[in-house]
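Missing here: one protein chain of the complex. Every other protein chain is in place.
A and B label the chains in the order they appear, each numbered from 1.
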Amino acid sequence: MTFTEYLTRNYDNLLELGLEHLNLVLVSMGIALVVGLPLGIVAHRNGFLRNPILSTAGFFLTLPSLALFAIFIPVFGIGAPPAIAALSLYALLPIVSNTVAGLASVSPAVVKASQGMGMTGFQRLLRVELPLAWPVILTGIRVSTQVVVGIAAIAALVGGPGLGTEIFRGLRSQGNASAPNLVYGGTLGVIVLALLLDAAFLLIRRLTISRGIR
Amino acid sequence: MTTTDTLTQPGPARSGAKPMIELLGLTKRFPGTAEAAVDGLTLTVDEGEITVLVGPSGCGKTTSMELINRLIEPTSGRILIDGKDMTHTNPDELRRHIGYVIQETGLLPHRTIAQNVGIVPKLLGWDKARIAARVDELLEMVGMDPATYRGRYPKELSGGQRQRVGVARALAADPPVMLMDEPFGAIDPITRERLQNEFLRLQQQVRKTIIFVTHDIDEALKMGDRIAVLRNQSHIAQYDTPENLLTSPADDYVSDFIGTGASLKRLNLSRVRDIEMATDAPTASVSAPVAEVRAALLASSWTSLLLLDAAGRPVRWVTSRDLGRAERGAALADVGLPVEAIVEPHATLADALDELIASNVGCTVVVDGSGAYQGIVDLETIMIVVRTVRDEYERFHLAQKLAQQPADGRAR
Partner (left out) sequence: MADTALATRATGGPDSAVLRRGGSGLSWFGMPVLLAVILGATYLWVGSLELDTIERRTLNADQLTRSTLEHLHMTAVSTAIVIVLAIPLGVLLSRPFARPVVPAVLGVANIGQGVPSFGLITIVILWTSLGFWPMIIGLVACSMLPILRNTMVGLEQVDRTAVKASRGMGMSPLQVLLRVELPLAFPVMIAGIRTALIINVGTATLGTFFGQGGLGFIVYNGITLNRTPVLITGVVLVSALALLVDYLAGALGRLLAPRGL
């Protein structure tokens, strides 16, 4: 069976796995954002907590992915939950560190002027600092997403969903004539998903960044 | 002579205006530093006046200003605005009622010009229509066409335009008090000059109580109704009117700071409106018959005649020979020289002199706010002022020397 034949026959299956994969990525990214953005803001505002927060986020990124997936199995059992937990932690560092860097890059003059006009700390954060830091933060989110899309393929090794299962199937049926197709299909699917998500980020960039700072 | 005893409010007799800003023993000590950054600053600014804090860098003038809107919380001392103690009120609330302009403008780069100007009104909860109307009014006021600039972003403006928006933004909620920290410091000299003049004209209308920080004594002399020369830790070396500062500096520190050329600097203090300008120059409408124009020129003792448009605005200088060309068929509007040197009455003599030197004829035309012809300032008028000032100044110094050092040959 040629690769094209495989693709036409398994189109449905690949699409389903791709959606599973995407789901895994989006849920993990959502959790990472909900946790990472506030952590980044705290790290920016509190010099004392900055290094502990960044080191902790960096610590997770240093751990081998298989180890991080595995550690949650005793807690959550096999399946999507341990994968989501691990991927969320992986996604943390780029989000947190870019939030810190983005907020630090906001011009002190703009901050001082906003303060001098009587904005409260919260108004300043919401209306001035976060919008101005947003391009850098968005880059962090984009990097995180790319990392998570790739690593999510490993989730299959610990019984998780997504395109990794197709690669794993191929690996286990090694020697079989269809094995390469499965591996190519899974790998290609991940790459396509990564490219699509990257394109989505370009669009989000266009839509969410003020013309004044583009 | 003025003393440096700041608590007794030295300087010339005050006009009886009510004090708007009162600083009482304002002190800031940053943690971990031995010396206070600002040490017991006491200063009163009257309503509608511009007080300039001037001093070398590091003297604490910016810190002093930031103590007033409490961007820096004072260690001790009190701030009274319009008689009310602001030392312990909500700082955000306080700042919404104090206009604030800084050197770097601090415009929000992600917001349009209209949104920038509307920040404080929005914080104060004005409705949209009122904000929009106010924004247009302010842009108009600082000389920027609202239709053109409303929707632009800060990066699309020049430095001078940005600073204009900064001023408009500070005026947005019509605060009684404004703080300006080197607002024209980062702008090229020519634009700075223009912005200073525009701002003085604006101040004539709005009559804000302003504290203005600069390190440039020339700017201080030009902008200030009163100037506080600061030394280290914001100690006031002299708090006085520009005239008194130039004619009777309190001590060597102040006279060193003012530097040389004090009599030329006095040109910065005399306004065109204060001197006698020539009003006998022949004028005629640009649409008048040539014969009538020639008659007007001949009837005067001048060699040139000023052509005015329908609104009375100066258009061209014409001589007898230019009129000859007009008689041979050229349009009046095409002959002679365009009027380039134009100042308004609030301009300083230094401005008038600048214009005059740069222009193609030996005099500067004075116009009112709407651009209509008022009179002429020529070199001779300016020379007379310079001479009187210098004479007065020298007489004053001679008297001072004689009084201070009766039997001392060291006098320079």
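Criterion: a contact is a pair of C-beta atoms (placed from the backbone, for glycine too) under 8 Å apart; a residue touches a chain by one contact, two chains touch by 3 or more.
Just so it is clear, the model here is predicted, and its values are computed rather than measured.
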Chains on display which the left-out chain touches in the complete complex: A
Listed residues A:Leu7, A:Ala109, A:Leu130 or A:Leu171, member touching the removed chain: A:Leu171
Per the touch definition above, residue among A:Asn10, A:Ser28, A:Asn98 or A:Gln123 touching the missing chain: A:Asn98
Of A:Leu24, A:Ala85 or A:Ile151, the residue in touch with the unshown chain: A:Ile151
Touch with the omitted chain, as defined above, among A:Ile73, A:Val111, A:Leu138 or A:Ile209: A:Ile73
Subunit A residues touching the omitted chain (full complex): 50-51, 54, 58-59, 61-67, 70-71, 73-74, 78, 90, 93-94, 97-98, 100-101, 104-105, 136, 143-144, 146-147, 149-151, 153-154, 157-159, 164, 167, 170-171, 174, 179-180, 183-184, 186-187, 190-191, 193-195, 198
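The rule we apply is simple: only the chains that are shown with their structure count from here on.
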For subunit A paired with subunit B, centre-to-centre distance based on mean C-alpha positions, whole Å: 55
Subunit A residues within the subunit B interface of the complex: 107, 109-120, 123, 127-128, 131-132, 209-213
Sites on subunit B touched by subunit A in the complex: 69, 71, 91-98, 100, 102-112, 119-120, 123, 153-155, 169, 179
